[in-house]
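These notes are about the structure you will find just below.
Excluded from the complex is one protein chain; the other protein chains are retained at their positions.
In order of appearance the chains are A, B and C, and numbering begins at 1 in each one.
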């Protein structure tokens, strides 16, 4: 079948059939995971939900394009609380998200201390996601500076929402990544869903595009459709390649949707008015003959059951005991090198 | 004499002979006052000096163009520690600056509490100059918002240096003054002397012009030569007229000099490498036949003596006593309107 | 029986309709949401701001400098820590301007734990706030006090911080503690709570409530007792009261004082009580090192050392980087009734 044929020999730069199906699989997993997490919260298996349903078409390609690993040769990720699809695309275990939702002792990201989708994965350079908006943009120049000095192809990726760009940190990042002769390999990403909780972007932001703020600093910028995974993949790849090769910053803005509202505090109900990137993409690959509706439905069914079962198991996992509150406050100090003759001065 | 004739019937928009001489007189006064303050500090009649020698060509026209008075119908000024020429142009008494330098009880701006050139003049809407860099840019939207609502022609003027634009507050001001349908009558001024203490601007700032940062927000911008009082006057007037009439923001950047270094901490010695706007302007008006060198010298001599005498008097004025440290912490509370039946709840 | 959040809303309505409040603003403060806790629904001067706490505080300062009367909100006090420099500047405005510029602004922000808020929806702000000179600081624990203290905050010519214990915002007033003029519960809700769904055509019907200003600086004794004085504020007051009521069954009579105003605070009331009971415990949620309760302990030993029949006690939050999400983590991080009871019992039983 011709469309298939096209996809067996994809056009220059286009994604292969396998890649497109992989992306769909990850988008679907991410969506179903978030929907499971929302259920868990509504059933009382967790106190609060916030996450990324509606951003899969952008976040999955991002995760696939990350150069994953630990240390300066790999990409550093300063993400926010809507990045679950990026994490799954990188290979994170969905069960761990359920553990953080249920704040079990087994939650690998925060040990039951933090809200769901507040990732922290040292072996992949994923620095702790923090609740305060935008502070990641003040830290990102640090990892990028270390990488600039180190050389190689590792870059720093920092991501946040649209409303958050009004915080100081976004401007700090623009300034620190564009210092003359000190430009940093830093990819600044704004996932623009046109909302800050209940506040529409167009009531607070005079910028035509938020990315335009990079221009005064001579930073390259682009605005892409984050609801189309192929466009997103291409846009992210182009920006990343530039940052990797030129060792210079780039501001990438992507339009995305917020499909379940802001968080469980606003009800976490499906918003029919917003574009659903998953539905859109499934229609496309179905029409292109890459997959049948039956296959999609079967996959959906299997994953839904898989996640439900996992959530039941997680529910039984032990909670951290009180002593955990006092663990990890300080890292072990190195053994004291002090010279007894003078240490303490007496 | 032709040039004079030209100045008797000035070209459209050009300044009259009288205006030019007035500007020169104020520039000279401002310069001599700062030089007197520097002397005072070096002689031990004051602990610290920071001020604006080198910015007279910009700051004097600014002061002359301010719509001066108290309340929403007049301009609000959020200035910084280099604004003495603006204050003198508005009619401030040079002796009061000496009082603040010597931290006398008679210092009207801070009662002997704050450093010299930290003005605060409520009757002219001059809000307190603060040592922390750039915070005035976070407060300016407040006075501008009140004026927007009030209507009329009063505007808010906020001014700071170039290095300080790296602080959060500059970005805050850009965002808050350009909200859709909420644009504020706010003139943002950056006096760019290419220095932040010892740090050259071109080692830290990737912007071609700092003013360009306004463009992403659809804010009008301009960059002018702040060392030429005629160009400065025209540039400020154009920006001000726009803000006054359109009730919209404007970012104005002016290149200026820092003629005595950063402050007394860096020696406060004359820097020969920088353009001296006063020398340049005096040559010009002398050649244009507006004034003779003798007249300039005589004026300089008279003012120098006048300021010296004043500084001697100020030296004799009493210092605040300790009780002043505990005055003015809180404003008088209005008399208690509480209903005794329930106040305090018992 | 209004809730605290309704009481704050009614006070803000009085503020904007009779006391000259010009602006009530912050993130999600305006329509349609009217605040993440609904404290600002239906108010005619309420508006939404950019997501920028520094801009919120700075703009409030500018408005106050221009003679307006702003009430600004920081959505959670957890997000006010990037504005401390501006808060210090606001507190210094009158002083540094030689008394020229008053700054009549109110900053309101929800504080404290008790809603499973994890690291960044559980912070206390009392230690930080009381260390900033030039501010008055109030922290009510009942709807009526919230109403009266908000009115006093608005009337004050100085910057006033209004710390709202977030876990109490939806609690109803006790019988007899209604705000004069407030209608019966269901009616009030119908009149002033925004409806679900489309709110574009909704306008509230404000009940006629009086100018009942509760003076800043006056504590309230919520329970009389001869044996031990327990000084608390915010969410801790009710817990201390409950512990005290239970201890009465053991024959221990605890006097519970709600400080209500953290600065200036009612030393006269504390002194009178401590001099009578000779034993005192201070309770608050903030982390225990450099804690406002330690100031009260210091003042106590400075002035009342020889009145004390037992060492004064402080029960405060654990010195951890945050309050963990899991119940067990929050329970060991914030004072609980059991610990409060034990502390009070030990004090009462303590033999000098």
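Keep this in mind: a contact is a pair of C-beta atoms (placed from the backbone, for glycine too) under 8 Å apart; a residue touches a chain by one contact, two chains touch by 3 or more.
All figures in this text were calculated on a predicted structure; none of them were measured in a lab.
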item: Among C:166, C:313 or C:345, residue touching the chain not depicted; value: C:313
item: Touch with the omitted chain, as defined above, among B:60, B:95, B:133 or B:216; value: B:133
item: Options B:89, B:166, B:256 or B:303, residue touching the unrepresented chain; value: B:166
item: Candidates A:61, A:141, A:161 or A:206 - the one touching the absent chain; value: A:141
item: Touching the absent chain when the full complex is considered, from A:97, A:114 or A:227; value: A:114
item: Interface with the undisplayed chain - residues on chain B; value: 47-48, 103-105, 110-115, 130-134, 163-164, 166-168, 196-199, 203-205, 265, 319-326, 329
item: In chain C, positions touching the absent partner; value: 54, 79, 81-86, 88, 91-92, 94-96, 119, 127-128, 130-131, 133-134, 263, 287-295, 297-298, 301-302, 305, 310-314, 319-322
item: Interface with the undisplayed chain - residues on chain A; value: 71-72, 76, 78, 107-111, 113-114, 118, 120-122, 127-128, 130, 132, 135, 137-147, 149, 156, 168-169, 172, 175-176, 179, 327-334, 336-339, 342-346
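Assume only the chains that are shown with their structure count from here on.
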item: Furthest chain, CA centroid comparison against chain B; value: A
item: CA centroid of chain B to CA centroid of chain C, Å; value: 40
item: Distance from the mean Cα position of chain B to that of chain A, given in whole angstrom; value: 46
item: Between chain A and chain C, centroid-to-centroid distance (C-alpha), Å; value: 37
item: Residue list for chain B, restricted to those that touch at least two other chains; value: 168, 172, 175, 179
item: Where chain C touches two or more other chains, by residue; value: 50, 52, 54-55, 82
